[in-house]
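Heads up, one of the protein chains got dropped from this complex, but the rest are sitting where they should.
Order as written gives the chain letters A and B; numbering starts at 1 within each chain.
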Amino acid sequence: MRSKRRMLFPALTVLILVVIAAWMLVIGRGHEIYLDNKTLEGYQGQDYKAFERVVVTVKDKQVAKLGKRERGAAIWIGQDFKMTLEITEKKGDEPVVKEVSIKLPYDMDGIIINLPAYLAGLPEEAWLTEFVPAPEEPEEEELPGEGDVFGMEGDLGLEGELDAGDM
Amino acid sequence: MHQVGYAIGLRYWLNKMGYPRLIISGFLLLLLIMTPFVGVNLPMQITNIINRFSWNGVLVLAMVPMIHSGCGLNFGLPLGVLAGLLGGTLSIQFSFERFGAPVSFLMAVVIATPFALIFGGGYGWLLNKIKGGEMMIATYVGFSTISFMCMMWLLLPYTSPTMVWGLSGNGLRPTISLDGFYNQVLADFWKIDFEKIAGKLDVDLGPLEFIKIPTGSLLMFALLAFLMWAFLHTKTGTAMTAVGSNPTFARAAGIDVDRIRTLSVIMSTWLGAVGILIYQQGFGFLQLYNAPNNMTMPTVAAILIGGALVNKASIGNVIIGTILFQGMVTLTPTVMNSLIHTDMSEVIRSIVSNGMILYALTRKTEGSK
Partner (left out) sequence: MSGKNNASVGSRLLDLVRSNAVPIMFIIICAIFIPMSGLSNSYLINEIVTRMGRNLFLVLCLLFPIMAGMGLNFAMTLGAMGAELAIIFVADLQIWGIPGVVLAMILSIPFSAVLGWICGNILNMAKGREMITGYILNFFMGNGVYMMVVLYIMGSIIPIAHASIMLPRGYGIRNTVSLLHMRQCLDDLLAIRVKGVKIPVLTFILIGLLCLFIVWFRRTKLGQDMRAVGQDMEVARAAGIKVDRTRLISIIMSTVFAGFGMVIYLQNMGNLPTYTGHSQIGMFCIAALLIGGASVEKASIGNAFLGVILFHLMFIVAPGAGAYITEDTMVGEYFRVFLSYGVITVALIMYEAKKRMVKSKAGQELAEAQVRAGKEAAK
């Protein structure tokens, strides 16, 4: 009886930790979101015009003021992306405030959202594209343990640079 | 599997050498066998190993006295190295190279000696106060002294233009070239250079022409190793062994344990000082500041790979260990690089050397208190 209880406690702890970890995986996924105020041309034979001006607010923080053909960026943790848009459709119009909530795909790091297409209520494939960062110039990095001709360096972790900022 | 093992006498070698040494020897053998197939120049690699042996041999030899007297692995080697560096820098400062490179080297040794005696004496006195905890304290004594000397290299009034920073005019450079001082002074003594021999005899020796043997350095090592061997067979030397293997018994036999231990520490420190000077003359540079740190682990690992225990070491251990360790250090990068185009040598070296020390530390040794 006692040994059973003894087994139960660690098993329960592990289980709880696994559950928390899984939960964190779900709620903690971070995304970089790029918001485009661009005209979507020729989608099923129709154009969706860019707005004159869009002010994007995420979590009470204004992240972008977009004119035509402009792109703004925001970061978001989790899948339920919420933002407030203040849209001026044409010059001279009164701005319209809209609360928007978008379900983000889990496996995309960078997401481009075309605002005019989205607000026109088109299907997802029309307004959502993945952002692929341009391949960086490969830079030479000095790696530990390479290019070390004499094989005797860095054995004791006491290198010259004991930076105060490191600690 | 067992049958095969017995057939090549695996069990015999295992008992004789223990797992780590067997694995390392096997690894080295494998590397050697592989060299021709991956297009590595074997004679050149062998020259490299001999060279590195001649640089490091005396440093590894410096481990022997302290292990014999039961002071454990000499993690305080930096003390000796610093004495050697003081000797070297002062010899350059007083420009003894005016009288020729050999004099410059000799004076470096001579000047390093009193420092080694003082450092070693103090260090020995300290180690006598803390019997049983030598290794950890030795490590940190080494660290503190090195960082203290780091300040000193900046503050001491050196003036030789080859050594001080050109811009500010004070403080030594971290790396000082020994060209024009005692660079290669031992190595060039009676040097056997197959390329020159081939040129003189007018024959083509093929790849053998890459072989160069630094006779002088090897002779110096042989001399010091012989002296060490002879010393260990004198009355004091046997007393030292007795102190190491059983201090209680030694005390009962009327041996002054503390005096013998101090003597062993002084010897180790002096050998460390001479060792680093020999290393420098082969390497061609004098490295200051944190560089002495990097000498300790390879040296300790080398003697352990050679089969020494925490309280037992012989000249044979020194020679075998240095060859094995330096062989590994030399061959791993080149062979690995040509084989998989990645240089994993640093990682392998670190695993082998630190693993070897760990193995030695975790083994139960009799009478090691």
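Here is the rule we go by: contacts are C-beta pairs under 8 Å (C-beta built on N, C-alpha and C of every residue); 3 or more make two chains touch, one makes a residue touch a chain.
Computed from a predicted structure; not experimentally measured.
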Omitted-chain contact residue, chosen from A:28, A:67, A:105 or A:123: A:28
Candidate in contact with the missing chain, chosen from B:12, B:94 or B:148: B:148
Touch residues of subunit B, complete complex, unshown partner: 75, 126, 129-133, 135-137, 139-141, 143-144, 147-148, 150-151, 154-155, 171, 297, 342, 344, 346-347, 350-351, 354-355, 357-358, 361-362
Interface with the undisplayed chain - residues on subunit A: 17, 20-21, 24-25, 27-31, 75, 77, 109, 133, 135-136, 138-139, 141-145, 154-159, 162, 164, 166-167
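Simple rule for what comes next: only the chains that are shown with their structure count from here on.
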Subunit A and subunit B: spacing of chain centres that average the CA atoms, whole Å: 54
